[in-house]
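The complex appears here without one of its protein chains, the remainder shown in place.
Think of it as A and B in the order they're written, each chain with its own count starting at 1.
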Amino acid sequence: MAEEVIIPNIQRKRILEYLKEGKRFDGRALDEFRELGVEMNISENSEGSCSVKIGNTEVYAGVKMAIVTPYADGPAEGTLSVGMELGPMADDDFQSGPPSIDSIEIARVIDRGIRESKLIDFEKLCIVSGEKVWQVSVDLYAVNNDGNLFDAAGLAAVTALANAKIPVYDEKEGRAKHELSNVSVPIRKENMCFNVTVHKIGDAFVLDPTKEEEAISDFRLSMALGDNDGEPMISAMQKGNSGGITEDDMEKILKLVEDKFSEMFKKFSKIATGK
Amino acid sequence: MAKKIESAYKKRVDGRAFDELRPIKAKVGVIPSADGSAMYQSGKTRAIAVVRGPRTLHPKHMENPQRGVLRVTYQMMAFSVWDRIKPGTSRRSQEIGKVSEWALGEIVDLDAFPNSVVDVIIQIPQADAGTRVAGINAAVMALAQAGVPMKEMISAIAVGKMDKTLVVDVNKEEEDFEEGEGPTDVPIAITSKSNEIALLQLDGKMSIPELKELIKMAKVACKKINDIQTKALKEPGKEITG
Partner (left out) sequence: MEERKIVVPGETIIQGEEFLPGDGTRREDKDVVANRYGLAEVSDKLVRVIPLSGVYTPRRGNVIIGKIVNMNYRGWVVDFGTHNNGFLNVAEYPRFINKGELKEYLTFGDVICAKVFSADDTSVDLSVKLRGFGRLNGGQLITINPNKVPRVIGKEGSMVHLIKAATGCEITVGQNGIIWVKSSKVEDELNAKKIINFISENSFVSGLTEKVEEYIKKDLKLEIKDIPKPEPFVEPEFREERNFRDDRGFRGGFRGDRQ
């Protein structure tokens, strides 16, 4: 796990004072994301992969599929597993070794968002009921950390999934060929959802914090947001850090999400689907 | 080669000459949060290397009061190959990390940083054989850019033999060539100025004359790679192709 980093007191003070005025060091509005960028197909050996950038924050995502025995409670449904790595490639303060609690948390929140929004049509991932189903693995790697890895990872995961193809199934052999079919991973486009995290920093509610801002965040609230006729639909939530959410805080966060939703959703969809 | 040898491997699968390298891309400065980082791509094999440090070494018992410690971690991303790799360290990745560490340790001078560590992190997002040599090529550029004192550079290449044919820059399809004597894979790293072998491994079957010839071929290939690494370092931020 990353060690606790001591933020210089004067730096903390200045950021807070400026946020109080509604301003940020990089000139953005409090509810403004940095520029989003995407590069598709970073690994030809994957079923679908991409690199997503939010400002200088970069995350790689790759989808791999394998044939597994289904779970007893869903004999005709495919399965999903999401993994995230926060290693020293991305940040001086990240350590090598087994997954840290921070990376496990991100993976689990993203997993829940994808699962609960019903983004993937798991029934279409059944090959032989009770015997063979496709397991979808999404592996995420933090490449560079400049804050908000949470949302970058969520966007990268959905983008990789939305562009992934299923391998050819060899019926005779009963296993997957080393070859992709033309069939896409069954995604319900109408259930597309993205992770958006609101941070409370001092008295301000901030979207897409930089690393410096994130380090002094009191709490964060991550939400997997889908589109319900132009209105946000929340599929997963996670509050992080110890700061408590007051009634007033909650109102403000939800208002912020309502106000910014269509704009954000449009931008994120463009990354994920190219449209 | 002196005498004509009949070999089952007559033409390379991708149409290259036997001593021809795959297309190379190299770029220095790919990770903004690090002082030293680089990408090296050979054909479809791509490596990213990042340098962190010199910095405090954890765990403490690994500290060396005489000089800094070089620590190399090598990892293939889960989706870099067709059969998904379980994240985390494997015996293979640990061994490759160690041999890369020995190779790079030959050129870096960490006398000025006792009790500290220079971490080199190598990640492979896409693999098509030769990942350890691509990793070393990227790592050398990253170390140089990070300002780590170094005697010289290192360039690395996987040379090999398909049945009886000697080849440079083996790709995955060749690694799987099964006719005749099958494939032999020889990753080699050569230092740029002293022309020494910094890494050498071999898997397969090889006669001594063949090995001698292969080392010669590797040295020629490494010169070319070194030119590209040098160019990339002289123009950080620009993708150099060759």
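Just so it is clear, a contact is a pair of C-beta atoms (placed from the backbone, for glycine too) under 8 Å apart; a residue touches a chain by one contact, two chains touch by 3 or more.
Here the structure is a predicted model, which means the values were calculated and not measured.
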Per the definition of touch given earlier, which of B:Lys193, B:Lys216 or B:Lys238 contacts the omitted chain? B:Lys193
Could you tell which one of B:Glu95, B:Asp109 or B:Asp176 touches the chain left off the display? B:Asp109
For the chain that's not shown, point to the residue among B:Glu152, B:Asp185 or B:Glu210 touching it. B:Glu152
Touch rule applied to subunit A and the missing chain gives residues 6-14, 17-18, 21, 23, 25
At which residues does subunit B meet the chain that is not included here? 35-36, 53-56, 65, 68, 107, 109, 112-116, 144-153, 191-193, 229-230, 233-234
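Quick note on the criterion: only the chains that are shown with their structure count from here on.
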Provide the residue numbers of subunit A that touch subunit B in the complex, in ascending order. 42-47, 49, 56, 60, 62-64, 66, 83, 85, 87-92, 95-96, 98-99, 137, 139, 141, 143-146, 178
Within their complex, state which residues of subunit B touch subunit A. 31-34, 44, 48, 50, 52, 55, 58, 73, 75, 77-82, 84, 87-88, 119, 121, 123, 125-128
